[in-house]
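One chain of protein is taken out of this complex; the other chains stay put.
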Amino acid sequence: MAKLALSLPKRGRWQVAEQSQGIPVARPQATTSSFWTAVWSIVWKDLRIEQHTRQTLSVMLMFSLVVVVMFNFALSTDLDAARQVSTGLLWATIILAGTLGLNRSLSIERENQTIDALLIAPVDRRGIYLAKVISVTIFTLLLEVALVFIFTIFFNKPFWQPAALLVLFLGTIGYVAAGVLVTSMTIQTRSREVLLPILLLPIVLPLILPAAIATAEIVSLQPQMDTVNSSISLIAAYDLAILAVGFFSYPFLVES
Amino acid sequence: MIQIAGLVKNYGVTPVLRGVQLHVAAGEFVTLVGPNGAGKSTLMRIVATLLKPTAGEVKIGGWALPQHGDRVRRYIGLVSHQTLLYGDLTAAENLHFYARLYSVPDAEVRIGRALKQVGLAARQRDPVRTFSRGMMQRLTIARATLHEPEVLLLDEPYTGLDQDAAQLLDDLLLREQADGRTILLITHDLVHGLDLCDRMAILNRGKIVASLNSHEVTSSDFLELYAAHTGRKEAAGGK
Partner (left out) sequence: MNMTRLNRTVAVLNVLAFLSLLVSIGFIFLYAPVERSMGNVQRIFYFHVGTAWVGSIAFFVALVAGILYLWRPQRRWDTIALSSVEVGLVFLTVTTAAGSVWGKPAWNTWWEWSPRLTLITIAWLVYAAYFMLRGAIEDEEKRGRFAAVYVIVSFVSIILAYVSIRIWRDIHPVVFGGTLESAQGAEQGLQDIAPGLASMRMGITLTVNVVSFSLIYVAWLMNRIRLQLLKDQVTTLKMRVAARLQGG
């Protein structure tokens, strides 16, 4: 500690404003306010990039449209069948398009190795995880706004109901929380994009199944509310558990 | 400022650093040279808190790494051979982002000044991906020094720079040095490194094999010494 005191120049740079008993103390970085400042600045940065390029959202949306049209074509002989599977199709579209968003969001940090810049900044690594979850969630939610609109028109079911939106919102959080964690791994492997769906989809199935069941109930003619309620609590439990696991284990994925 | 003692780093069972010994005093400018695969970048990543050592001691400002990594990060600026810039953001946005990460006070003023210093004020609203390599590297320097780090780490900053850009980088480095920053530079450009720094260290096969005051040797002497230290080892390795 004393060494730092000696080594610091006497011009009174702003970093050493805090001097106690002659020993400069490197600012403890773990304060709550600086944590959230870092999180929001990373989110801001991701949104800014998207604002400039519009790449993530447009790719996700185009992909979703292709999936929907393709399935409609496959099921076109039987419109009722298409309606029957529409909730499953909605969720399948979301998780498949979601992998594109996840890959894009995390490969941005690998392009010029900016992840290193985040890692040497005085930022809690868990904050990086949270920020990535927030920004990918925002993109996925924006995609879902469009999808709800499209699905309501194509399949003539009330996907815009508040309960359905709630399920979409909660499901997205859990999906992205698991997704950011898994993508942070796959992006550092040889197979990269190929590996992500293989690892991620089985892990999020326990979340997607109740989400799809709840959504199907909500948009059905006579929704059974106890199914919906129990599914929503399951989804919320998944969200919390995976967020907690991701929050605490993410640092292990970026430290070497 | 930087104290490295007995630093060992293995990748799996492959040793990369085998007991590195290096002290960099506060305000000193040390250039580290060595052949490819000597472990230069690994050493740099360990000092930059990006990589954990297998064994040995690394201290920055008296704080031991990697345990106190989060205490020293604020004092470190890194220029790696990657730009660490977001190509889709403008120059000003990149700096704004890093200013926020480091909670730099008076960000606006500092960013404006930094951009002027590296001669990019006119291009500050252009996306970085449209920049030339030299411009990117200048912006990289501005990014790395925006929070006025005590320790500046540079890993092959001359890669891909033309004569003018390299000259500009030299000037920037000399200014940083005059500001009292501790600088550790890694390069394979021997003569270039020698002109700027206070001390040269040669890293070969995971060890510092020589360290000398660069004001006291001529470049031809140094080249000879370098060949002796690295060439001899390699000849031995070829047997």
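Miscellaneous remarks
As written, the chain order gives the labels A and B, with residue 1 at the start of each chain.
The rule is simple: a contact is a pair of C-beta atoms (placed from the backbone, for glycine too) under 8 Å apart; a residue touches a chain by one contact, two chains touch by 3 or more.
Keep in mind it's a predicted model, so treat the numbers as computed, not measured.
Between the chain not shown and the residues A:101, A:127, A:171 or A:210, the one that touches is A:210. When you scan A:89, A:136, A:181 or A:219 for touch with the missing chain, the hit is A:181. Remark: the omitted chain is touched by one listed residue; of A:156, A:189 or A:220 this is A:189.
Residue A:199 is the one among A:75, A:146 or A:199 that touches the chain not shown.
Against the chain not displayed here, subunit A makes contact via residues 178, 181-182, 185-186, 188-191, 195, 198-199, 201-207, 209-210, 226-227, 230, 234, 237-238, 241-242, 245-246, 249, 252-253, 256.
One chain of the complex is left out; on subunit B, the residues touching it are 11-14, 236-237, 239.
The criterion applied here is as follows: only the chains that are shown with their structure count from here on.
Averaging Cα coordinates per chain places subunit A and subunit B 34 Å apart. Subunit A meets subunit B in the complex at residues 1-4, 6-9, 11, 13-15, 26-30, 34, 37-38, 41-42, 44-45, 48-49, 52-53, 108, 111-114, 116-124, 255-256.
Those residues of subunit B lying in contact with subunit A across their complex are 1, 26-27, 48-52, 59, 61-63, 70-76, 78, 80, 82-89, 93, 97-98, 100-103, 105, 127, 143, 147-148, 150, 180, 182.
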